[in-house]
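Every protein chain but one is kept in place in this view of the complex.
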Amino acid sequence: MWFSVLNVKFCGVDFKNPVLVASGTFGFGVEYDGIIDITRLGGLITKGLTLNKKEGNEGVRIHEVRGGMLNSIGLQNPGIDEFIEKHLQRMKEFKVPIIVNLGGSSIEDYVKGAEILDKTEIDMIELNISCPNVKEGGMNFGIKSSIAKEVVNRVREVTKKPIMVKLSPNAEDIVDMAVKCVEAGADAISLVNTFKGMAVDIYKRKPVFNNIFAGYSGPAIKPIALRMVYEVSKAVDVPVCGLGGIVDYKDAIEFIMAGAYLIQIGTANFINPRASIEIIEGIEKFMIEQNIKSLDEIRGII
Amino acid sequence: MWFSVLNVKFCGVDFKNPVLVASGTFGFGVEYDGIIDITRLGGLITKGLTLNKKEGNEGVRIHEVRGGMLNSIGLQNPGIDEFIEKHLQRMKEFKVPIIVNLGGSSIEDYVKGAEILDKTEIDMIELNISCPNVKEGGMNFGIKSSIAKEVVNRVREVTKKPIMVKLSPNAEDIVDMAVKCVEAGADAISLVNTFKGMAVDIYKRKPVFNNIFAGYSGPAIKPIALRMVYEVSKAVDVPVCGLGGIVDYKDAIEFIMAGAYLIQIGTANFINPRASIEIIEGIEKFMIEQNIKSLDEIRGII
Amino acid sequence: MEYKEVLVYSNVKVQDDIYVLSLEIEDDVRAGQFYMLKAWEEEPILARPISVHSSENGIVKFAYQVKGRGTKILSSLKAEDKVYVLGPVGNGLYTEKFKGKIALISGGIGIAPMLQIAKGLEGEVDLYAGFNKSPYLIDEFKKYCKNIHIASERDTAYYRGFITEIFNPFEYNIVICCGPEPMMKRVVDMCKIYATPVYVLMENKMACGVGACLGCTCNTKEGKKRVCVDGPVFKGTDVVFSA
Partner (left out) sequence: MEYKEVLVYSNVKVQDDIYVLSLEIEDDVRAGQFYMLKAWEEEPILARPISVHSSENGIVKFAYQVKGRGTKILSSLKAEDKVYVLGPVGNGLYTEKFKGKIALISGGIGIAPMLQIAKGLEGEVDLYAGFNKSPYLIDEFKKYCKNIHIASERDTAYYRGFITEIFNPFEYNIVICCGPEPMMKRVVDMCKIYATPVYVLMENKMACGVGACLGCTCNTKEGKKRVCVDGPVFKGTDVVFSA
């Protein structure tokens, strides 16, 4: 029988398999403790953290649609200090790499946040550049590459932790965005974050969300996310972490064949809490059936 | 009882209701003759036409995914002359406004096509700027506003027919794109065309489509399409025609409340051949129930 | 809390759009807790939170109203069908701690969690149940409640109006309320006047049901709380109602 291995070395960190859970869909891990065996996961990514505690948005926060959901959580989080104090140690107990998703509404926020995280035992920073930039009138840092580049540059200066920049699919030019982030010092790229979408309550004659727009995720976005992962993988020479609508192992293999070293499971955790575990098992089974010894054989094969 | 009216005046053309069928999903109308009563539709939009006949793409042309489908038809069409000779008269017999969807792989193609169409009895041209631009290495005309602007400008010079420019959701900046097209002389904007997506055949270890990428449509794209229609409606002062994932009357009302004067039914024709008729009936019923006398009362209400 | 596949024991229509679904679940359940139920594969994508109506002998019962896509599928379930369940979720009520005269106040399908609550209470329990049309699920309460008051906006056999019009918080040591938000707010306001302790069962759309997504929060005096795991039971005076 063939022996297949799932492990991936990514930015110097050892992942025992390529399946991580996406920011904002898995809390700080502990929420799913007992429901699935978290120690089997490739890695954990925290809910998006900001320098200071945030209460998040008012009004409707989630709205289900065909094939996906819209969310407008508004980065509710306890702030980096409270995270380090109250949650990090518990997370480390799962004995898998811990990646902190870092957000901010100004460049200074990002820099100060990264400075603090640099001194902790986390394995990597995932820089979430889809946050509204208060100075630029609320437009995301992730839309224009020039602005994204500056954030990455500045964060790069203050930390030695590997930086994975998480791209927004709403970027004007996703490939250029990835290239610029790498130029600015990103060690890896992850994509995609949620798509800017909206929904209307036709009886109230109002947008469903107080902020009008919300982030669209779930199986419905997969074909577009996969295309972006493919394009970016071809364009940069740092490793890429792919996500967006992955719900089963077949989706995961598609992303890996499109070039992803790691993948993240987001909305699928809500659809099926065991999704991440079933995806790990499914990839393994697929590799054995197809006589694939290592992910290196199929990664980026197309 | 209240009396509700569905008619819409759009670029000087009278539509008895706002429900049109989208380009490429309804052939030249005659294909659906006998299956539904085409004379009840708001209007017909032809399959995308080019100056010269096109055979379209090889290999897989359609691929179904969760909530939608990918297509890579490649603009197969008989060319404008044959359309006028063989199909236009038959289309006119349905007694509804006829809009020709015009594509091209060079600016000259568009201009010559529009010149010919200008002399026919069609009601409007829908300029499809999502075609690959052979001179620019295959990148769509619809990505960069500067290039789109030039096409619209040049077509404007050769025709007095109302021009509705159909935007690609892959545009770098959809609002800027709309604004530039209006500056260049567009009488109306329609959006969205298909999203650039892809799929991988994990057993063959190859992309499903020969061209790697394909156009994503269907209910899955609705939240993003709706957001774009909303943004564009707020930004331009020409009327907007909205589409993208509309499958029922509720979707249609969402687009109208987001600002659309007309809407188009695309992939839903495949999901349910009666979709367009049921949407007309559903809008009417909704208006009566909600005491809405005219679409003017709810259009762009949010 | 556990995620598993269980079997339908029965699914009974009790009135128009009201059903009682019995599932083969062996869990230890507290009154006021709920499960995330999913009895479909692809659409809708999310599970639906439904309160425990009663739990006994390896059967957990759920009383639900058909509202949209998810509950419609639930209503079509038959014995032996499979359902994915995640639960029991939520803080629930430690009913054994409550003594004295207790009022349970429900609006519409808000009566669902009240049965398991009534069963666990030791004091003297009165039920106040308000309905739009005809009442439902009342019979079972006769075993556990001293008095049952029913109001209906349309069924003339009962008090015609809102249930809050025939309820006096002054008579009770504890009030527990579940129903539409405006009604819960009204009950909380009434209880404040007499300083009667009041608990409310909050509702919100949910994605994860485990406290991870932060989609289901409600406003409280101590900031945002997750209805799924910090609730669904809150002290009425802690909640900042939006309406």
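Chains here go by letter, A, B and C, matching the order in which they are written, and residues are numbered from 1 within each.
Here is the rule we go by: a residue touches a chain if its C-beta (ideal position, glycine included) is under 8 Å from a C-beta of that chain, and two chains touch if they have at least 3 such contacts.
Quantities reported herein were computed from a predicted structural model and do not represent experimental measurements.
Where does the absent chain touch, in terms of which shown chains it meets?
Computed over the complete complex, the missing chain touches B, C.
Check each of B:Gly43, B:Gly113 or B:Pro219 against the chain that is not shown and name the one that touches it.
Of these options, the touching residue for the absent chain is B:Pro219.
Given the contact definition stated above, which residue among A:Arg66, A:Lys166 or A:Lys180 touches the chain not shown here?
A:Arg66
In the full complex, which residues of chain B touch the absent chain?
On the chain B side, contact with the omitted chain comes from 24-27, 31-32, 34-36, 47, 55-56, 58, 60-64, 66-69, 71, 73, 76, 218-219, 267, 269-274.
If the missing chain were put back, which residues of chain C would it touch?
Those residues of chain C that touch the unshown chain are 42-43.
Everything that follows uses one rule, which is that only the chains that are shown with their structure count from here on.
Give me the two chains with the most inter-chain contact pairs.
Ranked by C-beta contact count, first place goes to A-B.
Measuring from CA centroids, which chain ends up nearest the centre of the complete protein set?
A
What's the farthest chain from chain C if centres are computed as the mean of the Cα atoms?
B
When the centre of a chain is set as the mean of its C-alpha atoms, what distance in Å lies between chain A and chain B?
34
Determine the centre-to-centre distance between chain B and chain C, using the mean Cα coordinates as centres, and give it in whole Å.
One centre to the other, that is 47 Å.
Between chain A and chain C, what is the gap in Å from one C-alpha centre to the other?
About 36 Å separates the centre of chain A from that of chain C.
On chain B, where are the residues touching two or more other chains?
Those would be 66.
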